[in-house]
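Single-structure report; data block below.
With one protein chain removed, the remaining protein chains of the complex are shown where they sit.
Now for chain A:
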Amino acid sequence: MAFANTVYNAFFRRNSVYVSTIFAGAFAFGIGFDVAVTTFYDRWNAGKQWQDIRHKYVEQE
């Protein structure tokens, strides 16, 4: 109850704060989503990508 009121007063009461929070959250969500999907993709395809087998073909300079 107190938490709900705190959240309401902090974010929802003013529309400017509400919309700003939504946009900032969208920005953070976009980054987090990209990182999560990339991590999952690399783990799913571990050992198959060029970054995993590069050391076999490119000698160190």
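The rule is simple: contacts are C-beta pairs under 8 Å (C-beta built on N, C-alpha and C of every residue); 3 or more make two chains touch, one makes a residue touch a chain; residues count from 1.
In this section, contacts and distances are computed from a predicted model.
Enquirer: Given the choices "Cytochrome b-c1 complex subunit Rieske, mitochondrial", "Nuclear pore complex protein Nup85", "Eukaryotic translation initiation factor 3 subunit E" or "CSN8/PSMD8/EIF3K domain-containing protein", state the protein name listed in UniProt for the chain not shown.
Expert: The record names the chain that does not appear here as "Cytochrome b-c1 complex subunit Rieske, mitochondrial".
Enquirer: Using the document's contact rule, name the residues of chain A that touch the chain not shown here.
Expert: 1, 4-5, 7-8, 11-12, 18-19, 21-23, 25-27, 29-30, 33
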